[in-house]
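Every protein chain of the complex appears in place save one, which is left out.
Let's look at chain A:
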C-alpha cells in the first residue's frame, strides 16, 4: 500500500520520504542500496588487487597505492558491505518473523542507518583527500600510529561513526526480539533467522565497545599526542591487537550467524520440512556466540603470548568446530527425505555447505598454534577467511536476497539470471581462493604488492585472478537481474514459496503497519501449522483496532550530518582553524538535534481501523 502511494509521489517527495522514514522496511531497502554500493566498491578494489598480482612484478599500481586498496578492500567489505547487507535482511524480515509492526526503536533504527552511511562516506572521502588508510584493515599499531598523512585518521573517524550506528542497530534488535514478539511467539518458536539475529545483536552489544575504546585510544595517539601504543614512552602496541581482536573475532560471528539463520530458513522452506534439530540449532547458535568471545588470541599466536596462552586458545578455537558441525549435520538432515525444490536461493544454500566446510576445516588447521607459525601471514590465511566470509556470509546474503526479494519488493528475481549468477560466482570463487591455499603453503606472503617469477607462484596467481573476474561477472549479472526484475518482473502474491513462517502470511510488499491484527502463534513454523489445519492464514490474536505508528523525522539524518562534519573537523583541527570550526559546528548540529529530540514530544500517530485496507488483515 505504502509503495503504491510512493509511486504516485514526485521524486522530491519520495526522496524526502526516504530521508525521514522510520519504517523498518524502507530502512532495509536503504541498507541494501548503501551496502550494495560499498560491496561494488570493495569488489572493484579486489579486482585491482588481483589485476596487480596477475603476473610477477607487475606495475599496475604502485606499492603505496596497493597498500591503500588492500586496506580499503578489507575495511569496506567487512564494515560497509557485509554488515549493512546483513542489517538489510534483519530489518526487512526480523519484525515480520516475530509478528511485530515495527522495531522497538524506529528512530534509533533510522539513526543507525544514517550513521553507517555517513561513516562510510567519510572513510571513502580519504581517496580524494591525500590518500586512503594504508595500515591494513586491522590497523596494527605502531604501523597505524606512524602512518603519514590523514589516511588512518579517516579510518578511525569513519569506523567510529559507522560503528556507533551498528551498535545502535544491535541494541534495537535485541529489544525488538525481547519485547515485540506476537502473542504465542515464545523464544523456542522463533524462526532460526530471528534467533541468529538475536544472538548476533548480543554479540554486537558486547563486542563493539572494545572497538570503540580501541579507536578512541588510536585517535588520541594520532590526533592529540597521547602515547597509549608507543613503547618509547611506556605504552604498548600489543594492547591494540588485543582490543582489536576482542572486537574482531566476535565480529566475524556477527557476520556469519545471520547467514546461518538464512540457510536454516531456506533449507526448511525448500525441503518442505521442519528444521531438523531445532533445539540443537538454537543451542549451537548461542554456543558459537559465547565461544566467539573466548578465542580472540588465535589471531595473535605469533605475537609471543607464551605456550600456555597459545594452547588454551588453540583448544578453545577447535571447540567451535563442534557447534558448527552440529549445524552442518542438521542442515543435511533437514534436506534428507525432504521434497526439495532447487531454485536460486536454494542453490546458494547448497553451494554454501561444501564451501563453508572447507573454510571450517582450514580454520581448525590454523587453530593448531604450532602449525600456525608456518601458516601465519601467508595466502593460506587469505584463502581460509575468504572461504568462510565469501562462502558463508556472501552466499548467505545472496541466498537471503533471492529468498526474501518477493517479500521486500513483491517480485521474484529472475530464476535464469539467478542461476547464471550463482554458477559464475561459485566457480569463480573456488577458482580464486582454492589455489591460494597452495600459494600460501608454498610461502607466498599476504599483503605484498609483487612477487618474483619462477618461484612456482606465477600460474597459481594467474588462475586466481581469472577466478576473481568470474566473480565480478556474477555480481554484474545479479545487478542486471535486479534491474530486469524491477522492470519486467511480474507481481507475486504474499506467499510465493509456500512458506512456513509469519512473514509469508502478509501481502508483499507488506503494508507499512505489517500486521493489521497481531497473529496468534501456536508453534514453530506458525503459518505451516495453520496451513496443515486447512486455514488460509494466521488467526488474529486481537480484534481489529486503531494502529499506533511512529512519525517520520529528519532528525537522525541531521545528527549524522553533524557527526560527518565533526569528523572532518577532528581530522584537520591540528592544521587548520577551519577544522577547529567544523568540529564545533558539527558537534553543535548533532547535539542540537539531540536536544530537539529530547524536548519535543513525538507521540506518533494512529491509523484508524476504518481506514485499514480491508483485505490486509486476512
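In the analysis below, contacts are C-beta pairs under 8 Å (C-beta built on N, C-alpha and C of every residue); 3 or more make two chains touch, one makes a residue touch a chain; residues count from 1.
Basically, contacts and distances are computed from a predicted model.
This complex has a chain not shown, and the name its UniProt record holds, of "Iron complex transport system permease protein", "Spore germination protein", "Acyl dehydratase" or "Cytochrome c oxidase subunit IVB", is "Cytochrome c oxidase subunit IVB". Listed residues A:309, A:417 or A:541: the one in touch with the omitted chain is A:309. Only one of A:223, A:294, A:340 or A:371 touches the absent chain when the whole complex is considered: A:294.
Listed residues A:22, A:53, A:93 or A:202: the one in touch with the omitted chain is A:202. Only one residue from A:239, A:364 or A:476 touches the chain missing from this view: A:239.
The missing chain, though absent from the display, is touched by one residue of A:15, A:178, A:315 or A:459; that residue is A:178. For chain A, the list of residues touching the undisplayed chain reads 174, 178, 202, 205-206, 236, 238-239, 242, 246, 290, 293-294, 297, 303, 305-306, 308-309, 312.
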